[in-house]
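I have placed the structure first, in the form of structure tokens, so that the comments after it can refer back to it.
Note that one protein chain of the assembly has been removed; the remaining protein chains are unaltered in position.
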Amino acid sequence: MVKIAMLGAGLIGEFYAQSLLGHRSRDQICSVYSRSIERAQAFAERWNVPRATTSLTQAIHDTDSELVVVAVPNHMHEEAVLESARAGKGVLCTKPLGRNASEARRMLEAVERAGVFHGYLEDLVYTPKTLKALDTVSSGSLGKILWVRSRETHPGPHSAWFWDKATAGGGAIVDMGCHCIEIARSFIGKEIRPVEVVCWGATQVHPIDSEDHAIGLVRYENGAIGQFEVSWSFRGGMDLRDEISGTEGTIWLNHWLRTGFEVFSSVGSAKYVSEKSESSSGWLFPVGDEASALGYTEMFQDMLDAYENHSAPRESFYDGYVVNAIIDAAYRSMESKRWEAITIDDWRGKTQAAVRDLEKAQGHSEMHDDAHIVIKREVLPDGTRRLILKNIITEATSSVIER
Amino acid sequence: MVKIAMLGAGLIGEFYAQSLLGHRSRDQICSVYSRSIERAQAFAERWNVPRATTSLTQAIHDTDSELVVVAVPNHMHEEAVLESARAGKGVLCTKPLGRNASEARRMLEAVERAGVFHGYLEDLVYTPKTLKALDTVSSGSLGKILWVRSRETHPGPHSAWFWDKATAGGGAIVDMGCHCIEIARSFIGKEIRPVEVVCWGATQVHPIDSEDHAIGLVRYENGAIGQFEVSWSFRGGMDLRDEISGTEGTIWLNHWLRTGFEVFSSVGSAKYVSEKSESSSGWLFPVGDEASALGYTEMFQDMLDAYENHSAPRESFYDGYVVNAIIDAAYRSMESKRWEAITIDDWRGKTQAAVRDLEKAQGHSEMHDDAHIVIKREVLPDGTRRLILKNIITEATSSVIER
Amino acid sequence: MVKIAMLGAGLIGEFYAQSLLGHRSRDQICSVYSRSIERAQAFAERWNVPRATTSLTQAIHDTDSELVVVAVPNHMHEEAVLESARAGKGVLCTKPLGRNASEARRMLEAVERAGVFHGYLEDLVYTPKTLKALDTVSSGSLGKILWVRSRETHPGPHSAWFWDKATAGGGAIVDMGCHCIEIARSFIGKEIRPVEVVCWGATQVHPIDSEDHAIGLVRYENGAIGQFEVSWSFRGGMDLRDEISGTEGTIWLNHWLRTGFEVFSSVGSAKYVSEKSESSSGWLFPVGDEASALGYTEMFQDMLDAYENHSAPRESFYDGYVVNAIIDAAYRSMESKRWEAITIDDWRGKTQAAVRDLEKAQGHSEMHDDAHIVIKREVLPDGTRRLILKNIITEATSSVIER
Partner (left out) sequence: MVKIAMLGAGLIGEFYAQSLLGHRSRDQICSVYSRSIERAQAFAERWNVPRATTSLTQAIHDTDSELVVVAVPNHMHEEAVLESARAGKGVLCTKPLGRNASEARRMLEAVERAGVFHGYLEDLVYTPKTLKALDTVSSGSLGKILWVRSRETHPGPHSAWFWDKATAGGGAIVDMGCHCIEIARSFIGKEIRPVEVVCWGATQVHPIDSEDHAIGLVRYENGAIGQFEVSWSFRGGMDLRDEISGTEGTIWLNHWLRTGFEVFSSVGSAKYVSEKSESSSGWLFPVGDEASALGYTEMFQDMLDAYENHSAPRESFYDGYVVNAIIDAAYRSMESKRWEAITIDDWRGKTQAAVRDLEKAQGHSEMHDDAHIVIKREVLPDGTRRLILKNIITEATSSVIER
């Protein structure tokens, strides 16, 4: 710990304080588990962790540790979470919470029954851009949110188990759709119920059983649409973008391939460019701080602060469960080729009636005169302002020049 | 402090560890000074600082504090640094180090004589993008660096004292040229001596005595050029960009206005968009994490780590002194309207002879055959590969088609 | 020299004339029709057209003219085309060809029966960017096309009739979906049959009967997906983008809002910025040559050249008919909430069997050794090259480090 005298309390002083009290952690990892003892030990050495083990139970019950971080493959989440709950420890679980809603439901019930702290490690809603965009939306700058497109595509995951349908619980949808779904849900409003899904998915490229490309539309109770696009067959790196469309505005976020960092190299580099980068010479698009751009930094700050303050983090196991419920419906829709209802046993947000009342309160048409509703305004090439009107009796449309 | 059990040591485990041990500081601000007691106290409350004072000496000599951060206006830097050195405390000083090289020199001598830790708070060389770009350059991906353009322009600073020539020591060059100069120097190589400067500057817009717009070229011993562009009359927000050109490649960094975050709002927002933003409706370009985008986060991590490890930080008072020496020559050039030599009393980098040897070692022309040097290769629209040659005897240029 | 009868003198007519007579044309407009004699005469004066009339028949039968350009509202297309065919004149018809496939079918049959030249004025497949991108795709640089997203959204059309469902034949899908569908079809291959569609659409914002926002997926016989996104409720200008994803590459086209032309103005301008622009101060994104960026210039060059050379233009009435058939299925899907088959009475492209043979010929898995198929290659952060494999007997996935 360094103790500091700060001279100056202006704007620069603020920035300095913000950063001085920034990056040097006071927290500690006390035990690490891996299926391979070599990897566990290498990790322990790298991060100064006192105990490395290949026993999940031993790692969880480590007497020093108070909080368990679950970063194992999908098929082990339930076991790890249930054991952590049994041990009475707080637990943070990586995405997706379960391979399906049933698993997620059981994990949620376990931590709630045990009364332990739980956080869902959905990092992408925590990127600094996303947090500021969410803030922009909640301040009303975009009006009512109508549509969110969240896209994560790249040439495919780095570990073998992702490609195995049974272990992972599915393909690109389970792997990345969980991000896109929760991003859209965060912008539309977590209190708004997701009602139904239509989804296309196919195995277009890789020799696997699960889908390597999928697109889905989630309809929310208030009419908003959350669109997810996921692929393991995209070429060119990792395409990580969100588009948010509201009645009063638009937000475009590009998290990875176009962030104001452009490199051309004729000789290239043997070095790592950035996650999922596909080339190492010619035009390259690295990312400054990858952990921050992916939301990890802000996510753990929120999680650990919430844990210490006994408050709720932004993302809980309940959120993870809702996401799994949406994914389950998406898979059903891929099979049935129609919209499928989303089953959430235990809806904790706004009721249908409450949403309808809200919509009614917001809805209002602008009248031009007693007989005409305004459909739209437009400035034409010559600077003229045109008004498109609808006669409320005849329903005929017409246009007038606004003076 | 939270104690954690980490389950999983794969790629995700790495990212998690990186971030878990990220943002929750173990350091502390023990005293704060401001000219205004109200601001000092407000700061103290906001950042949980035990002692607030309007006495610089008292803040510096605060018994708990071991490291002084100087974030006061330019004309107080020397006093604050000299007092810190006297108190035997480590000292971090904001940019520019001095209002001129004489002040900077005295500060450098004071901390070196006292043997205290010193860091120069040049944040912009610490942005995650810049650090990765510097790494890319040092790995050889761009070949030899030929030219760096570093640009910082905005509609003018936020505090009154910046606009007063005597207090600040100058105008836009002292305020922002210091950043641009050190960025270029970092890419070209800090061991390469900056030799001379030509600079244009003028008061184009604001009713002030100092320059509100300036452009300068710094020539380095190895022929590389560092170009700085600074303005307090730019419209549209804060333009913070670097361009690096090497024999084998190019880097373009955009730190502020085009970072993959785009917002359109018809209704706008009463809220803050980002530093120096000039509009609050229409198309807006916020920045995700401003402290990180400006380099503060990584800068203090380096400074505090170096302080604890008794190692040298990336930026020391010597760097601040060199920057001031370059700025002094720039101001002389503005007056004399010619290239001006840079005076560095105590050059600690490579000698002229060493740079020449290095250049000679790197230089080599590619021979096409016994009589011709290759000037250039090009692929033409029809796919043909053309070679431009120079006869080494006659010096005549010609072209041949490569097969 | 081609002599033209121009039917319609609205915004589209203006754009058409601008391009027809663009760049020192040798062609000439001989007659112009408009429902309003004032507009017809003003147009005639502006473009040096000898005869202006409010009689569609008179304009079509104008003895000088040999080619009729149909630029009237959707509900008049059939009448205009049928009369042109009767008059034995060539006919170019604006998009969409019909309000539905039945209308389009009758128009196609009329021109083919009469043996007259016919062109479908689908301008957006003719933008210089799109033409070069199509060329890039046909050269094999992207491998097999898997997915195309084509998006056109803006705050709504400028003329009253668009907003009337009966006149227009629908809402945003008929208005702009026709562009997106034909763009995707062009990249995927016009010889590949579009098989089925799933589509969401809703009236989210405007007080109208037709959809003001819709998203659809068109599945082609070879498994490729064409995704269209259309909206009359987008804020921020006109979002006109295409994304093409193939097994070997990616293309991103931005036709309107981000084309390398960026303006900030604090004082703004009373002048026109660009089509559908929503603001006139702050950050603005004009387009250089709008007629070219929208494809009009290249489209008419192709159409008139084809007319003179008695060859087929890139876009014929048959293409217009196929697009209408896809739109019809999209509207059915909006109602039925399931995938709907596309009915094309007279398919002129590849048969199902031919497509299957093609797919089989292209398909091949890379074997790592006798027992393992390669799923994927990846370069990890440390530079290691990892191979994901699948055992062809057990189907187990695993990874090995490539040396």
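Letters A, B and C mark the chains as written, and numbering starts fresh at 1 in each.
As a convention for this text, a residue touches a chain if its C-beta (ideal position, glycine included) is under 8 Å from a C-beta of that chain, and two chains touch if they have at least 3 such contacts.
Remember, it's a predicted structure, so these values are computed and weren't measured experimentally.
Looking at C:Ser31, C:Ser292, C:Ser333 or C:Thr397, the residue that reaches the missing chain in the full complex is C:Ser292. Considering C:Gln41, C:Thr54 or C:Gln301, the position touching the chain not shown turns out to be C:Gln301 (whole complex).
Interface note: of C:Arg106, C:Lys165, C:Arg258 or C:Arg386, the residue touching the hidden chain in the full complex is C:Arg258.
From the options B:Asp64, B:Asp357 or B:Glu378, the residue with contact to the chain not on display is B:Glu378.
Panel shows chain B; residues 142, 146-147, 149, 153, 155-161, 163-164, 198, 200, 202, 204-209, 213, 215, 217, 219, 223, 225, 227, 231-236, 239, 245-250, 270-272, 275-277, 280, 336-339, 365, 373, 375-376, 378-383, 386, 388-390, 395-399 of it touch the chain omitted from the view.
Touching the omitted chain from chain C are residues 22-27, 127-129, 131-133, 135-136, 139-143, 248-255, 258-269, 271, 286, 288-289, 292, 297-298, 301, 304-305. Listed here are the chain A residues that touch the chain not shown: 11, 235-237, 264-266, 278-279, 281-285.
Quick note on the criterion: only the chains that are shown with their structure count from here on.
Averaged C-alpha coordinates give centres for chain A and chain C that are 33 Å from one another.
Each chain gets a centre from the mean of its Cα atoms; for chain B and chain C, those two points are 48 Å apart. Contact of a single residue of chain C with at least two other chains is seen at positions 235-236, 380-381.
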